[in-house]
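Note that one protein chain is taken out, while the other chains of the complex remain in position.
The first chain written gets the first letter, and so on, giving A and B; residue counts start at 1 in each chain.
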Amino acid sequence: MLQRTVPIAILSLSGIIMILAYFSPWTESWGNTVIDWFNIIAGVAFILGAGNLLRVNLEKISSQRPGWAYAAITIVSFMAVLVVGLFKIGAVPSDRFPDVHFAGDIDSADSTLGWIYFYVIGPLGATMFSLLAFYVASAAFRAFRAKNLESILLLGTAFIILLSATAAGVWLTKPIPADSPIAFLKFERLRAFITEVVQSSGMRAIGIGTAIGIAALSIRLILGIDRSYLSKGGGDA
Amino acid sequence: MSNADANAPRPPQQGSRRGSYRLLFISIAALFTSVAVMQMASAAQDPALDPAVAAEKWSNLWTTVGIWVAALLTLGIFSFLYKDNPVYKVCESIFVGASAAYYMVNAFWTSLVPKLIAPIAPAFTKANLLPELTLPASDQAYYSDLALAVVPLILGIMLLFRLLPKGGWISVWPLAFVIGTTAGIRLLAAIETDVLAQVSSAGSSVIVYNETTDAAGVVTRTIDWAGVGKGVLSVICVLTVLTYFFFSVEHKGAVGKTARVGIWFLMITFGASFGLTVMGRITLLSQRFEFLLKDWLGFG
Partner (left out) sequence: MSQDSNDGLFARLGRIDRRWIFLAMALAIIAPILMRLRFEEEPQRMAQATFDTIEALPAGSKVLMSLDYDPSSEGELQPMANALIHHCASRGHKIVFMTLWPFGTPLLDKTVKRILLEYHPQLKYGTDYVTLGYKPGLEGVVKLMSSDIPKQFTTDKQGTPIGEVPLLAGVKDLSGFQLVVSVSAGYPGAKEWVQFGNGPTPDAFAVIGGTTAVQAAQLLPYFPKQMEGMLLGIKGAAEYELLVQKAYMPERFPERLEDGRIRMGSQVFAHMLMIALIVLGNIVMAAGRARGGAK
């Protein structure tokens, strides 16, 4: 009962409270309380994640598995940022409460944590994401093949969007007068048509289908029909 | 390869190549370091300065150090494009550790302190952590806040049981709470804004008017046939794509043909999405190169 019935009851109750909170002003405060609890548990989840990170990397170091030095670097960087942030080392003192150390601002661009954010975490994250541009180019060369009508439609549309996004595409169709019958062939108009009519409608349909799926899954969860989350419990995190 | 081959000593060329790579790396690092030191020295020279100016110079020094650190980390990540290598792995490890800690610090100060620690120990929190905190007006208010904080406190502790080898099933209770809350919020939002509002938008875009006002102020409405055409096409697109995704009915005959048209619209949609994705990724990459060329090396 503790491992199945109680979690199902908790899930159903919290879901029903959120639904009731939407429809009735008398139950609106219940929903606000539930969301507050949700935020607190989400905060604890970060501690869980950090704890898991430490556990996995410390295991790697203690067992001297290949690459254990990188685990050590992960832990050192983790602890360094954690200490700076939790103890607010180098925080900008608060204007209203300058004598209270922990009232200082660690999010300011002038703080030590702000320095770490702008010169370590930020560049690393941005550069990781920017690598995708290279892989998109490589994939375009190796994988994008116009083999049938569907792939020709996809590639043709991609060409129009890529060209029209730049001045080159606009320049190519500049000779077409704006009020001529074939003005719709101007790249910027084709782009507008594709994005505002076809792409918008296609995404609208996908959105409607996804929303119906989300609604169906949510109802199944709240009614206790879908219990897949119960198998996620257990000793291994 | 036999064990004898695996244990055989490496040929001398491989050993000397590794040595020369190491020497090259050390030389480049030394060159960068010396240029950085010279830049820092010029930023912090002349100690007999006005304190405010000295503070600004010190700040400039840290900015210079920061730009160098950011540039070297950026190049370290880019080195992965040539080949997976230890420099990239070091940068990756730093990123994982630093960003995990940043999330945790943020969660601690924005969630746990104001919503968990404050209701439990308000006087301590106000004196040491959150001086802007409003203390409970009465004991009743304190116990009321405490009661509301006890439930998430217990659920939060139960969540941490996930780290233990045994008893991890206890963490399913707070997980169920999180899933239930999310399901309740998303159910209504999905139906309201992604179904009802979208169907309404699709239907209302079919009839489009042009409004013109003449000199006398009389407003004339005429049907915008181009707009109507676009609206009709939009509705056809939505219906055909939805037909394609309706897998409960076999795609044969009229349904099959309709689904096929839906696939064509989907291909145009995905082609447009690909074009936009390329634009987005290239922008990120150009921003990194701008940083390296302008902020670090001073070109452009």
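Worth pointing out:
We adopt the following convention: contacts are C-beta pairs under 8 Å (C-beta built on N, C-alpha and C of every residue); 3 or more make two chains touch, one makes a residue touch a chain.
What you see is a predicted model; the values in this text were computed from it and never measured.
Here is the thing to keep in mind: the chain we left out touches A, B in the whole complex.
If you put the hidden chain back, the residue from B:W68, B:Y103, B:F161 or B:F265 that touches it is B:Y103. For the chain left out of this panel, the touching residue among A:L13, A:I89, A:A126 or A:I212 is A:A126. From the set A:V84, A:A103, A:L153 or A:L221, the residue in touch with the chain omitted from the display is A:A103, counting the whole complex.
Touching the omitted chain from chain B are residues 81-82, 102-103, 106-107, 110-111, 130-132, 134, 185, 189, 192-194, 197-198, 200-201, 204, 269, 272-273, 276-290, 293-294, 299-300.
Where chain A meets the chain that is not shown, the touching residues are 28, 31-32, 35, 38-39, 42-43, 94-97, 103, 105, 107-109, 113-114, 117-118, 121-123, 125-126, 128-130, 133-134, 136-138, 140-146, 155, 158-159, 162-163, 165-168, 170, 188, 191-192, 195-196, 199-201, 203-204, 207.
We take it that only the chains that are shown with their structure count from here on.
Chain A and chain B have Cα centroids separated by 5 Å. Residues 59, 62, 65-67, 69-71, 73-74, 77-78, 80-81, 89-112, 115-116, 128-132, 148-149, 151-153, 155-157, 159-160, 162-188, 190-191, 194-195, 198-199, 201-202, 230, 233-235, 237-239, 241-242, 245, 262-279, 281-282, 284-285, 287-288, 291 of chain B are the ones touching chain A in the complex.
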